[in-house]
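A single protein chain has been omitted from the complex, and every remaining protein chain is retained in its original position.
And now, chain A:
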Amino acid sequence: MTTGATAEAAAPEQEETPRRRRPWRTIKAGTPRVTRKAQARLGVFMVAPLVAMVAVFLLLPMVNAIYYVFVDFNGFDPDPPWIGFSNFTELAQDPDVWAAFKNNVIWIVIGTSAPIVFGLGLAVLVWNVRRGSVLYRIAFFLPFMLPQVAVGVVWGWIYEPSRGWLNRVLETVGLGSLAKGWLGDPDTALYAVLGTAIWATVGFVFVIFLSALRNVDVDLVDAARLDGANAFQRLRHIILPQIMPVFLMVTTITLLGGFSVFDIVFVMTGGGPAGATEVLGTYAYSSAFQLNRISYGTTLALVITVISIPFAVWMNRLQRKLSLQGMGA
């Protein structure tokens, strides 16, 4: 290590990029002890408020969550009885939990794949557009920025049975027989809410893909075009491999979002009709705050997090492997 440091100090001109960041060890070796002490003192001072906030509002409630899981807390009892794993066994046998879990799975599958397909399509469309691309970016990304309560209200009108735009459009194109109260029908309610969520998520996926596409080698795409590859083949074999790490990252984010979906369902249907749109998030909320089953709700919330962790880790690993390969190439 010391030889590395001296070699670098002896021949700084040989560096390819003069502003490249040097390894930390080099800094330390060149920093006098007084400075190091002053730096450490200031460092602790600057981190302290953050650490205090994180400890009180993040770590403490997380530790409490683990405690709540093993007791039967109703919100008032200062010394709730210890019940071990009863919350978990009850959870595993609760048909409502499984129904909600099934809805989460549907949500994760459709709510991840649809925005990725649409978002990628839009990004490829806007990719080489020069004029007006800011306009498109605003139009597509804006829905993602809006508060979900407002989104829920407006889409409630679009799905409205008698005067809503969806049914009106269906009647205009001669599909009036399909018209229905989309949010009131247990068969369609979940998919109607999902449709709204997809509308809101597409822009997020689009913006990320668009920025990833900027790094794609255009000459390679042109060469493939001259070789007679059609649009789909170019996307599949030339573009996608180059943006794979970003593709996996977007998948992870939307997929994990599907585990903890809450706002949009809570606002649009509240879990109804007859539990048709109940997801784990709304079920945990109503258990804790409407039925005063604090511990049961907390257990459910904790389980949601725990089952989502393997997905996050797996995706992250795959992504890291791919981006390392990308750097080697």
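Throughout what follows, a residue touches a chain if its C-beta (ideal position, glycine included) is under 8 Å from a C-beta of that chain, and two chains touch if they have at least 3 such contacts; residues count from 1.
As a working rule, contacts and distances are computed from a predicted model.
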Protein that the absent chain corresponds to, by UniProt name, given "Carbohydrate ABC transporter permease", "peptidylprolyl isomerase", "RNA polymerase sigma-70 factor, ECF subfamily" or "NADH-quinone oxidoreductase subunit J": "Carbohydrate ABC transporter permease"
Hidden-chain contact residue, picked from the options A:Asp72, A:Asp185 or A:Asp263: A:Asp263
Residue among A:Ala92, A:Val105 or A:Leu125 that touches the chain left out of view: A:Leu125
Chain A residues touching the omitted chain (full complex): 19, 21-22, 24, 27-28, 30, 35-36, 38-44, 46-47, 49-51, 53-54, 56-62, 64-65, 67-68, 73, 75, 122, 125-126, 129, 132, 134-143, 145-158, 160, 163-165, 199, 202-204, 207-208, 211, 219, 222-223, 226, 246, 249-250, 253, 256, 259-260, 262-263, 267, 281, 284, 288-289, 294, 297-298, 301-302, 304-305, 312
